[in-house]
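Data first, discussion second: the structure below is written as structure tokens.
Removed: one protein chain of the complex. Kept in place: all other protein chains.
Naming follows writing order (A, B and C), and every chain is counted from residue 1.
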Amino acid sequence: MTKGRMEAFSDGVLAIIITIMVLEIKVPHGEEFTDLVPLIPVFLSYVLSFIYLGIYWNNHHHMMHTVKKVTGKVLWANLHLLFWLSLVPFVTGWMGENHFAENPIALYGVILLMAALAYFYLQYTIIKTQGEDSVLKKAVGKDLKGKLSPILYLIGIAFAWITPWVSGAMFVLVALIWLIPDKRIERMLEG
Amino acid sequence: MTKGRMEAFSDGVLAIIITIMVLEIKVPHGEEFTDLVPLIPVFLSYVLSFIYLGIYWNNHHHMMHTVKKVTGKVLWANLHLLFWLSLVPFVTGWMGENHFAENPIALYGVILLMAALAYFYLQYTIIKTQGEDSVLKKAVGKDLKGKLSPILYLIGIAFAWITPWVSGAMFVLVALIWLIPDKRIERMLEG
Amino acid sequence: MTKGRMEAFSDGVLAIIITIMVLEIKVPHGEEFTDLVPLIPVFLSYVLSFIYLGIYWNNHHHMMHTVKKVTGKVLWANLHLLFWLSLVPFVTGWMGENHFAENPIALYGVILLMAALAYFYLQYTIIKTQGEDSVLKKAVGKDLKGKLSPILYLIGIAFAWITPWVSGAMFVLVALIWLIPDKRIERMLEG
Partner (left out) sequence: MTKGRMEAFSDGVLAIIITIMVLEIKVPHGEEFTDLVPLIPVFLSYVLSFIYLGIYWNNHHHMMHTVKKVTGKVLWANLHLLFWLSLVPFVTGWMGENHFAENPIALYGVILLMAALAYFYLQYTIIKTQGEDSVLKKAVGKDLKGKLSPILYLIGIAFAWITPWVSGAMFVLVALIWLIPDKRIERMLEG
């Protein structure tokens, strides 16, 4: 029961975050296609954030599969993750409206980093409640993706003031790492 | 479980999309009925998009009935559909505020087309996971509606710069095709 | 299953409608309580609409209790009801921002009337699917409230251009009729 409501609430919040982001793409007054040109960076930011929220929903979903008991700590670790994700529409809008300027790109990376750490902490909290035979611990394994992502975010943040397109590349790269099914990545790393 | 959460998340996103569209109908400052006149195209666009989202929710709903196993590909094909549908409020607003001008009508058609193709791809992905005895494949049958819709959208898009009302007529026609129960259409085609 | 998703979707749409209405109460720039004074009519409209949407959610909820089979017609009759309710935030905002001026009051009444008729039609559609032994038909009984409400709305709409406070009183009266549990009303009518 508890788990069901936690999932339902998380689904609700994620569905709203993913949808209200589109409100940042403000309807222009003109009717020419050229009136849409200034919206291109806003649109691209939207696409990237949409994919990120899709990944979070997807992973959250798989993680919850392994959960049986929901403690107060898990509930709050989950709300803590939703908090950082709720700031994604703001940084997406700021980055898009300033056409990928240095500071907004860096802040976008910071929020992605905080969300990743919050996810990591939620995972850790669940594993602790599950004890030694934690199903989630086995499922996560070495958690290469989970450990690599914060490092790539940090590189992305640092490059925001040097070569901003590297930051963008880093954020796209992390998204791709999570989008491509695990097996393929494993083969690539082995290959 | 997985299916339940995918349905719940889709329902959430669709419910939000259908509802935030109404925010594009901005409350006018004046108190006369004439102050509402400029809102008529916005309102008509809203009605059309509301019906389209209702149709998508309805069809999504029936399609999910046949699904038993949800794979990663199905989850992402579903998110891909939701992405295009999430752009409906934007194009609805642009078309409405520009009183059905050429370019906004064309873009509205493009988004409808992309959503139709995304739906088609989701359907294809589900059928593939179900294997040879796919229940969905049987249910879909020849999928006359599904194949006719993109063609009508393309006609609608092309006519946007020639006779825009033909575009409008096409978009209304597709909606009607999906609103009228199948049996009647079949009889009409046979008749 | 079908019923569950229809309820979930309706709950979602109603939850969003009831919540985005609060966005019409725009945060004022000043920090004095006098800066809130112009918001009083917007707030009062919000309270009335909140109660109305609460009543609709409540009644929808009880009606669905009696439903076993959901047909395509029921799904669309339900979406039709949600359509009219989705316009409540707009008319609430228009009425509130114009301090209960004549035309906005009348339009508010029209939307309430259309929602009431849509509810009536949904009820009728469900009763038809249930056949002769319709549980809903028995539950509804003479449906005094359902028949009285549209009449009171019509009186309210007509008085908008004569004595607007009568309209307001009518809309409050209908809300009270639905808020007060049936038994008390029955006793009052008998008494």
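Everything below uses one rule, namely that a contact is a pair of C-beta atoms (placed from the backbone, for glycine too) under 8 Å apart; a residue touches a chain by one contact, two chains touch by 3 or more.
All values reported here derive from a predicted model rather than from experimental measurement.
Chemist: Which is it among A:Ile55, A:Ala101 or A:Leu154 that touches the chain not included here?
Modeler: For the chain that is not drawn, the touching residue is A:Ala101.
Chemist: Please give every residue of subunit C in contact with the chain that is not shown.
Modeler: Considering the whole complex, subunit C reaches the absent chain at 7-8, 11-12, 14-16, 18-20, 22-23, 25, 27-33, 36, 47, 50, 54, 57-58, 61, 65, 179, 181.
Chemist: Where does subunit A touch the missing chain, residue by residue?
Modeler: Contacting residues on subunit A, toward the hidden partner: 1-2, 5, 8-9, 12-13, 16-17, 20, 23-24, 72, 75-76, 79, 82-83, 86-87, 89-90, 93-94, 97-98, 101-104, 107.
Operating definition for what follows: only the chains that are shown with their structure count from here on.
Chemist: Copies subunit A, subunit B: same or different interface, half of numbers shared as the threshold?
Modeler: Here the answer is different, because the shared fraction of interface numbers falls below one half.
Chemist: So what's the Cα centroid distance for subunit A and subunit C, whole Å?
Modeler: 39
Chemist: Express in whole angstrom the distance between the two chain centres, defined as the mean CA positions of subunit A and subunit B.
Modeler: 27
Chemist: Could you list which residues of subunit B touch at least two other chains?
Modeler: 8, 12, 16, 20, 23
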